[in-house]
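The next block holds one structure in the form of structure tokens; read it before the comments.
Here the complex is missing one protein chain, while the rest keep their positions.
Right after this comes chain A.
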Amino acid sequence: MHNRRRKATAGEAVPAIREKARRVTELLKKLSKCRAEGATGDDAALQLTQRLIEINPDFAFVWNFRREIIRTLLKQGPESDVTEDEGGGTGGLLCDELSLLEGALSQSPKAYCLWFHRWWTLLMQGVGRDLGRELDLCTKLLTVDERNFHCWNHRQLIVAMRKHAGNTTTPGHDANGQQEDTATRWLDDDLGFTCDMIERNFSNYSAWHLRALTRTQLSCRPGQHTTTGATTSCQQELQWIKQGVYTEPSDQSLWLYHCWLLHQAGRPPLRLVGAVVESRSEPDKGDCRQSVLLFFSAACSIDATRSRVDIHQPEGDVHARTSGAFSPLDADAASQRRNSRIPRQQRPLQPSSDAWRFDLDDGVSVPGRATVILHLRFTAHGGSLPSFYQACFLPTLGIGGDTTPPAAHEPALEVTYQCDVPGNPHRGSVLHLSVKDSCRAAYCIGGGGSSVRDEMQPSDGALLEQELAAVDELLQIEPNCYYAVLAKCWLLESLRPRDPLLLANYKRLQTLDPLRRGFYQDCWSNALVRMKVLEQVERATEGPLEAIDLSSLGLTCLGEQQLLPAHGIKRIDVSNNSIRTLVGLRWLTSLEEVVADPGVQKLPKLRGSSSCR
């Protein structure tokens, strides 16, 4: 029950209301009786449901009965249920239903049952349904309430229905190209629709959401993925947002969309944040084996059977494929079930992790100077990554009903990363590879017969610098706009991750927006850890770095990515801070000793690594 003001007197005492209650009770009982007697082909029963629905459109069981009646009537009817706008017969029954619903939806645009019944009626209509009229109805209702969640969802279902119909009703050999054109045109239409909605009111996050989704889908279509085109269009979007931001600087919708654009421009959803070669001796075998450890910005599933590692040596142009096996860095944790009631045979075929190891076969090793090329294939259903890419596959979605599940193709993502092995390794048993231009890695999203190549938008430094200047300009006028300060921080994270300004701004956010102090504290803590770690790593010019000291810094959390440059250390001191959990240490695989405050959760298991040189 929402938005009902409390009344001073008990309204129930009014006799008219009690009378109404009595009447509704009677109708409900009549309905039960009717149903118990199996009176489903009955016009009177249909009338009864209508009366009750007019009283309360949320009575789900009344709708169920109504659907039973309609189903029976349709079966009894001599004509097919899809008549061409004749109005009469059973085809007319469904048309009448839609008209009834149209009126009811204007009255109660937020009643779940009405929307579902409308969708069901359209399903029953089959191919003859008029989806254009449906989209028009959505537009009409969204004009009245531009955030109506149900209406936006309905629109999404209709779009899926249309796409599905397009897939199944255009046979023939040349259909594929036509289909592609139609799909692109629909996406353009949707983009135009969001534009209209946003122009009407900038603060419409529902429209911004659809815009981001549609832009993602468009960028995944063939011929739509040129890097320069993407940058230009990103600039246009930023320019457009700017108008809104200057009018209403604290509007969240705009900043959420802004954040998404920057993420797209500056940070692809999956980055290889680091790679190391770890050597360890195996006492039982008496020799030394190597592993390439890969650390990602998000959890992902590497398809081990279709991924490989090549080593390229400049001398003599040797290009060798190495043999070995991929597995999650912490295979124990990856296979451990928190929900112990999931049967063993239900374990996902592809484990998901943000850190992976590639164990080189016996006798294989990474030479001192070489380029390691990783050809990785990720499965879409696994890890937090593909959310961005999933959007590309959304049009094929099948949601219950008569739409079939997505085609048998398995979406996948192929990425090639290049890492250079530095000339002189000096981190003990660990060799830090320099990850080359992770952002420029070519992504290939494959599916079915047509695979789409998508040159990932590069980390466009110039664009981000330009946006940083724009945000600074806004801050001159609106110094207390916390969204702008936060946007500035994110830009700095991409552009100058060691800039002390970052720390100052995260501190400032804690006073500007005290509600979310805890969040900014953690951001600040991560930035500080990054700077302190890099500082200590760089200072260790002679020999391997053995230990990192992060004590007494006022830290609240430890991030894996920020600690990664210290990979190879044996000791870490994180005491005298306010850290809640030590789970962030899990990437530091050679740790032997951790100094931490008592009571901190999740000390990772330490490895007494016997390293070889």
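We take it that a residue touches a chain if its C-beta (ideal position, glycine included) is under 8 Å from a C-beta of that chain, and two chains touch if they have at least 3 such contacts; residues count from 1.
Operating definition for what follows: contacts and distances are computed from a predicted model.
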**Q.** Undepicted complex member, UniProt protein name, chosen from "Geranylgeranyl transferase type-2 subunit beta", "NEDD8-activating enzyme E1 regulatory subunit", "Dynactin subunit 5" or "EKC/KEOPS complex subunit CGI121"
**A.** "Geranylgeranyl transferase type-2 subunit beta"
Q: Write down which of A:100, A:165 or A:213 is the residue touching the left-out chain.
A: A:213
Q.
Among A:325, A:342 or A:469, exactly one should touch the missing chain; which is it?
A. A:342
Q) Out of A:30, A:51, A:312 or A:516, which touches the unshown chain? A) A:516
Q.
One chain isn't shown here. Among A:64, A:139, A:551 or A:576, which residue touches it?
A. A:64
Q) Considering the whole complex, which of A:49, A:253 or A:562 touches the chain not shown? A) A:253
Q) Residues of chain A in contact with the chain that isn't shown? A) 1-7, 10, 12-13, 17-18, 20-22, 24-25, 28-29, 32, 35-36, 55-56, 58-61, 64, 67, 116, 119-120, 123, 147, 149, 152-153, 156-157, 159-160, 203, 205-206, 209-210, 212-213, 216, 251-253, 256, 259-260, 298-299, 337-343, 345-349, 352-354, 381-384, 386-388, 390-391, 394, 397-401, 404-406, 514-519, 522, 580-581, 583, 601-602
